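Right, one structure below, let's go through it.
Complex shown without one protein chain; remaining protein chains in place.
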Amino acid sequence: MASSKFLLALFLSIAISSAIGERGPLKLSAVQQCRLQRLRAVEPTRQIESEGGRTELWDENQDQFQCAGVVAMRNNIRPNGLSLPNYHPLPRLVYIEQGQGYISITFPGCAETYEAYKVQRSRESEESWERKQKGSVRDLHQKVHRIRRGDIIAIPAGAAHWCYNDGHEELVAVSINDLNHQSNQLDQKFRAFYLAGGVPKSAQGEQNPFQNIIRAFDSQLLAEAYNVPEEIVKKMQGVEEERGLSIIVRERMSFIRPEEEQEQEQEQEQGNGQSSDNGLEETYCSMKFKTNIENRRKADIYSREAGNVIVADKYKLPILQYIDLSAEKGTLYPNALISPNWAMNGHTIVYVTRGDAQVEIVNHSGRTMMNDRVNKGHMFVIPQYYTSTARAGNNGFEWVAFKTTGSPMRSPLAGYTSVIRAMPLQVLTNAYQISPKQAQGLKVNRGGQSFLLSSSKRRQY
Amino acid sequence: MASSKFLLALFLSIAISSAIGERGPLKLSAVQQCRLQRLRAVEPTRQIESEGGRTELWDENQDQFQCAGVVAMRNNIRPNGLSLPNYHPLPRLVYIEQGQGYISITFPGCAETYEAYKVQRSRESEESWERKQKGSVRDLHQKVHRIRRGDIIAIPAGAAHWCYNDGHEELVAVSINDLNHQSNQLDQKFRAFYLAGGVPKSAQGEQNPFQNIIRAFDSQLLAEAYNVPEEIVKKMQGVEEERGLSIIVRERMSFIRPEEEQEQEQEQEQGNGQSSDNGLEETYCSMKFKTNIENRRKADIYSREAGNVIVADKYKLPILQYIDLSAEKGTLYPNALISPNWAMNGHTIVYVTRGDAQVEIVNHSGRTMMNDRVNKGHMFVIPQYYTSTARAGNNGFEWVAFKTTGSPMRSPLAGYTSVIRAMPLQVLTNAYQISPKQAQGLKVNRGGQSFLLSSSKRRQY
Partner (left out) sequence: MASSKFLLALFLSIAISSAIGERGPLKLSAVQQCRLQRLRAVEPTRQIESEGGRTELWDENQDQFQCAGVVAMRNNIRPNGLSLPNYHPLPRLVYIEQGQGYISITFPGCAETYEAYKVQRSRESEESWERKQKGSVRDLHQKVHRIRRGDIIAIPAGAAHWCYNDGHEELVAVSINDLNHQSNQLDQKFRAFYLAGGVPKSAQGEQNPFQNIIRAFDSQLLAEAYNVPEEIVKKMQGVEEERGLSIIVRERMSFIRPEEEQEQEQEQEQGNGQSSDNGLEETYCSMKFKTNIENRRKADIYSREAGNVIVADKYKLPILQYIDLSAEKGTLYPNALISPNWAMNGHTIVYVTRGDAQVEIVNHSGRTMMNDRVNKGHMFVIPQYYTSTARAGNNGFEWVAFKTTGSPMRSPLAGYTSVIRAMPLQVLTNAYQISPKQAQGLKVNRGGQSFLLSSSKRRQY
């Protein structure tokens, strides 16, 4: 009894702290300048071509990304392409915009409990592989995760990871790297440590942070560390390597994942609100790294007339408590609106996935920072506390928003949960010099609608 | 059993962490320079006149405030004045120096469970109001809190709030805004986002951070968002607005607060040490935002000969755990002393409310940073770890100290709980080259007195 009461109390406590957003990992962006002159929806400005695909980078020196303290990138991996193993000194949140594949996120000390080829007889490539391996020992490795369109994947700082496209179309992954996360004790420069491949020095400018770190080690020492002939280490160092950050694999790879269907079922259950996951029962090595935000049946905000929003926050994906990032997938029907609102707990980085919208962002001194039409492929930052609104175009509007907090909270200015509705009529009439009836209109004319507001055109007809 | 033991353990753990002060929200002031040359007690240097009152600001660019990472202000609201709704990207701690009124702190998503006018028939203005409203719907809004002299009020970052003076004298509120709080992912510039009113652009310099953010939005879009005629939005935007940050309301406002007496009783009980509040049992929407530090019967430190201190820390007001600020109200009798001491967990910002004192502050290199007489209305900073002492003048000394930590801890150099008393005699005799008898004197001559030390003049007579 005492204990269940305590559990409840603890839950409330967690709810409080995250709601207020005053606790948990800290963001260092306060150190940076956010004295922005203008916000703009922009496309990637730099790209790195590799054998297995293309990496596109948004300009991290732009004011808006500096203020948010993030580096944004879009990875395009070709069918049968393998993004080479690497790690980075900051957490990354990935959205799979297109395609399917596998990802593995490696933690030191976790058991290699997955066998690479044994039961799975049905796939052709794998059988030919097995033939070649006749007599060799079975391969054991760490867990490999299936990824598909709509997945949000959290990659902790310092964890090595690789990714493979086993589908028939390009695998497109849009991601945000949080330079301000407290796990990063280096400075706020974006770095990645590649364990293979790497962009050749000749092909890169000063800014290129992608290199094979194995290349720099004494090959003799490494050979002894691995207890292998030095020529193997020399291959690992790939001095003549020109393949870049991703490669095309020689034979189609496949991985045994007996739990695959099981996992999907489980996710569906959780999506139905049955999850009792509180972030406590998972151990380090079996921690869940991903969740899907594509299925509208799992919407957190749903309006039959205006659209829907699906959230991936620390309650749905407990690792986001440590990563202190989150994401949402939103859909706005043609001409519908997003209530003017401000984010209480972090910056919002919006990536447009479909359609278009007119977006307006206002700063504290009542200045319009942005009032532009944004289109597919655009990215822009809504700084914390800045008030923003949007109206979808005639074809609707879809977006993915990354947030620099694990427990995002919005304060809307219009609609059922708005601050205006929370104020007494007398405060409104006096503050705005309007009649009680007009004030009442401000409070209730949107009825039960919150955040997503239907188009008045639609309603009028 | 296991659980109660665990509860105990958790309590101890919390006690430990806060005592050591190494955990909890982080302050970014480390980033700033604290290479102070001199500390000075100062008065506000800038003021903004509004219809409903006057806002006075201390110079945030002064070294001492830069080091502490705070912006200090004093709001004077006239009788019947309404401080307009606004929010700021940093937590604020308010001390009500004079007067009484109402405050409401709005959180998105909390229910509007308070009716504005229904039972309360006794007040005249309200009845006239009701007459006008005949037939209109009842108004529901979020909780409104009574405030009075001696209250400490915590306003979380990003929460919209307004304040109304329903008393007969000016409502005077002194507050500290913490620029370094981790909830702030913008930079360390003080900002406020006003939802109404605002200082006209013509009337303000570059530095004025107070503006009506609604003004910048497209009025047509806002009209659609609220589903009201555009002319109402134009009034909200108040382009011709000249009333500033606070206004005089046309009719006296009143709010139903059935729990008013109940609340006071409850506070009294808590003051008697009966509180079992551990910060866990409150939910987000019913969280307590204030406590009173005026009642000497609730003193945390009490000396019949020297004075008393009443503390508002995270144990008394759990929200201060997330806000990571705290305050104390102190009274020193004529000629009594504060033991030389250093603050272990944060900076101290002292505001003098009555009388005067001679204050001495010393830095790490044994340099006197301040040795001045301070008077009513003065404010000064005692940086973390700097050792300070004070002797009250002939009329005594009263102060409110704001602290940039939710769990303040002092280490006194003299008195019962001092570090000198905690050292073996042999260490003292050798360190100071004094006799054991003299060392013993240093340790025990103050008897049971701690922190607050009576005047020797007084004791001698």
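All chains are identified by letter, namely A and B, in their written order; residue positions are counted from 1 within each chain.
In this text, contacts are C-beta pairs under 8 Å (C-beta built on N, C-alpha and C of every residue); 3 or more make two chains touch, one makes a residue touch a chain.
Please read all numbers here as calculations on a predicted model, not as lab measurements.
For the options B:89, B:108 or B:340, the residue in contact with the chain missing from this view is B:340.
The residue touching the chain not shown here, chosen from A:98, A:188 or A:456, is A:188. Summary of contacts with the chain left out: across A:57, A:70, A:84 or A:174, the touching residue is A:84. Touch with the chain omitted from the figure is made, among B:52, B:158, B:383 or B:406, by B:383.
Considering the whole complex, the residue from A:142, A:358, A:371 or A:435 that touches the absent chain is A:142.
Interface with the hidden chain, as seen from subunit A, comprises residues 2-4, 6-7, 24-26, 28, 31, 82, 84-85, 87, 89, 91, 104, 106-110, 112, 116, 129, 132-133, 136-137, 139, 141-142, 144, 156-160, 162, 164, 179-189, 191-198, 208-209, 211-218, 221-222, 224-228, 232, 235-236, 238, 247, 249-251, 253, 255, 278-284, 287, 319, 321-324.
By the touch criterion stated above, the residues of subunit B touching the omitted chain are 2-3, 6, 9-10, 12-13, 15-17, 19-23, 26-35, 67-69, 180, 337, 339-340, 342, 344-347, 358, 360, 362-368, 371, 383-385, 387, 389, 391, 404, 409-415, 417-427, 429-434, 436-438, 440-446, 453, 455-456.
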